[in-house]
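A quick write-up on the structure given underneath.
For this depiction, one protein chain was excluded, whereas all remaining protein chains were kept in their positions.
First chain written, first letter: the chains are A, B and C, and each begins at residue 1.
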């Protein structure tokens, strides 16, 4: 270990994503034989007090209260962006221009234009870039792709992908930043819909080439949250503010290889906590996955019925680095795998997958979904409702 | 039993649907305390030899080789139509005009116009009418509707309904009548898509008011089947013929009560044999069903997780008539329940649900799906594919 | 059909078992190409009124109020015994001596001695005999045996079999005949434990050769039921009576082929309705089954994980006679299959499996379980409880 070249990491943001990225940086070296030894150099956040407390708990050596200082520090070679989407482009471009490698949370940006700028900046900079679609690093998802690549499912005909959560079902849930368009870009669509677009494209190796979409905001006003206080003024000081993003997005489409696909992202699926689900049907076989049981991949080949494969065998993606068969992994491991792959790509001087270009690709699909959903002419009315009676 | 009024039944068709309807007519009186005692009077089919053999095996007292004779017999009060969709309208209208009660297999017809004619004929006739959407009579589906009606799920926000089969995945599977537009009207859409439309509307009590759709025929030519021999001429005597219906249909839409819904019907879902699946998410709870495990309903209320309810308790719909808890029912029981409900409706001189009007309602949705799928302008292209690289 | 030789059936008893046997006799000819055409000739019960009503509903042509008359009727060639265990031996022996074929509900008898007498009577008589372990005729169970026979699981090392119900958990549930030793012989042990003994032996092809057992009666007094009124006198006219059978039986043992096995039968497994479960582990593979999902067999071969096989394919046992793949069967079908096999055995002049000899074999295991459970010396006390503290 001692002869390994160290590489300094600076992370921006220390909320949910910052906590899980920290665990990944802290653990990755104990399980994978890395080409570079990451050092958790510096953490940036707005409040010195809260950032210092977070750094102490999460294991970062130093803190900054201005991310611009972080991206220019000499002891930082990798910038890890864990902030809301509205700051991704600015931070990433600055970091790239400072010669750093950049890993950025998803969605890559809040608009296609921002994402394009990031891709251009990456192309012009020496650093490597990655967008953190962590679900690609679920061993079961990586194994699913392997099945497709090896042709075991044949020609893929159907993809149905859903990302179902229920954390804002309660109308009393406050107007947090993820429900504000200026910070989050979109709602369920960009937050979790982006994941299933990337997952579907990753697993099938095909691109979404066209869509037809519906979106909806079920709860249109919500109590202000601490971080939405600024919105109070815009609503006349009232106790509630407008939800400016979608609660749910639904779309069907075609993939570049000829498959039909359906997608659904919602935060209103009562009882579903983090159900990123994908099912593929090919001419030779099928597979199904649900992140709520993340160590399982269900595969049907030939006439054998769907088999539950515990993706914990030594030969399964990433799994050999951990525990014996049947000893499952958790959510955070997907980030550990992601960082391991990023470090390897940096050492080999290539961009990892998914890179910013992949992030842009997803952003384009998100934009197409929004265009389709906004255009009422794309929707076919069944019939004047008066002709037949109510469903009975 | 002896004092019950008998009622004569004549059935047209003795293939798959005829066999299962026969089992229902034969069994219903042993389990339900019926107001009318059905007599299996006469079976109609084209070949006297095959029809006679079927009648002997299935328990019908007499046979006819012309359905017109059947609908005019005095010992027939109920006409049960188990033929392909292209003959439904003609037989049903003749039976209604002859004063008979009519139960007709689904889809009600091959076109909206035919279905409308049937509804008009029914309105003008003394007999009662029913369309055989048998899945409404799965105890778990009926229990699902009860949950919605009682408000236990709150306001319904999401419906996702799929009907997945795989019996024509093999390109060598022949061109049977269900793959010919003139006989079947449509493919997966009318055959199994019709079921999930009706099921979604029945369970939610809402109507599909608009859709956006895609359809596809994956295998465009198939070997001729025995009953597709006539097509040989049209293809120059060749050994194959064109598949003239959809292999799969996908659509999203809105329901009259504000829910977002997605539907998918396909015969290319490898490993899925008869997976009529429906999942509902409401503001207070959710439920999920898969016909491949037809005795189970999964329900989540409050924060309790999804519970597997074995729908075999005495208080569950239809279940009390059968066996003790945990002793499940099978596919054919849904037809027995349907016929029990039809006989009760006849005795009470009212139309049962689903009536022909419900069949027409589904037909209108099918037609809207076809219109949408045929109109390329309703589809949003993501972006010129050359801009970004392939998914990696 | 018309040229088939008819065979008259007389059934004794018309409660739960009588109802399901009737459905089997009524349906079997419509689905299987039988060598003999069963006629539902006569039903015997104690009350003329109730028996006549049952016959009318269930489709029996005539009634008797004395089973002795039924077994001597010329129009009866098969006697079907659906009474509690205390009358099995007497009826079966009389029927055999009258030259009839006999199918008898399980357990074969209430004691080994009775069962031995039945086997002797069968050996001396011309008629064929069958004991109604219907779960052998679940397609998934028959398929499980096929897997073992074909060697696909290798050498069987482990069997774990459970039959879990919960219908007497409530202490207010009355003292029905199944809770009275003189009528039922034993409790959960003979009623449902008998089924898992037979199922384990059938699937593995091995015999239980030794056991170590525990039994328990959790609720020792219960309110009198209608049919336990006679017990009131013995308890001084009080409103409750003693439960004289086991509520639960647990045993481990060895099978003749070297497997270790565990068995558990209980009516106190809250939430389990009819969970006849069996799991086998062999040197090459494993399988698992739960009757609550009776159309599914879970199979693991090689390193493939457990696959859910829907046992509804044309090539699966019995399944080809019914519906297309994925259209499941119910509880009653196991009896239809049983009767089909019985009729074939009669036509071929051989005893079917399971015959009375198999019933005796199970009875011997039941007796060994009772002997073991009654012998406290077979039990190893862990240690004086004072030495260590309570589990914490």
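Going forward, a residue touches a chain if its C-beta (ideal position, glycine included) is under 8 Å from a C-beta of that chain, and two chains touch if they have at least 3 such contacts.
In this text the structure is predicted, and so the values were computed from the model without any measurement.
Considering the entire complex, the omitted chain makes contact with A, B, C.
The omitted chain makes contact with just one of the residues A:46, A:68 or A:273: A:273. The chain that is not drawn here is touched, among residues C:36, C:56, C:209 or C:321, by C:209. For the chain left out of this panel, the touching residue among A:83, A:165 or A:380 is A:165.
Take subunit B: the residues that touch the chain left off the picture are 299-300, 303-310, 313.
The omitted chain makes contact with subunit C at the following residues, 119, 153, 157-158, 160, 162, 164, 166, 169, 201-202, 204-214, 216, 218, 248, 250-254, 256, 260, 262, 264, 266, 268-272, 281-286, 300, 304-306, 353-355, 357-358, 360-361, 364-365, 368-369, 371-372, 375, 377-383, 385, 387-392. For subunit A, the residues touching the chain absent from view are 1-2, 16, 19-20, 22-23, 26-27, 29-30, 53, 56-59, 165, 167, 272-275, 291-296, 310, 312, 322-333.
Quick note on the criterion: only the chains that are shown with their structure count from here on.
Residues touching across the subunit A and subunit C pair largely coincide in numbering: over half of the numbers involved belong to both copies. A centroid comparison over C-alpha atoms places A as the chain most distant from subunit B.
Between subunit A and subunit B the CA-based rotation angle works out to 180°, given as a multiple of 5.
Chain geometry summary: the mean Cα position of subunit B and that of subunit C are 36 Å apart. Subunit A and subunit B have centres, each the mean of its CA atoms, that are 40 Å apart.
The distance from the centre of subunit A to the centre of subunit C, with each centre set as the mean of the Cα atoms, comes to 54 Å.
Contact of a single residue of subunit C with at least two other chains is seen at positions 310.
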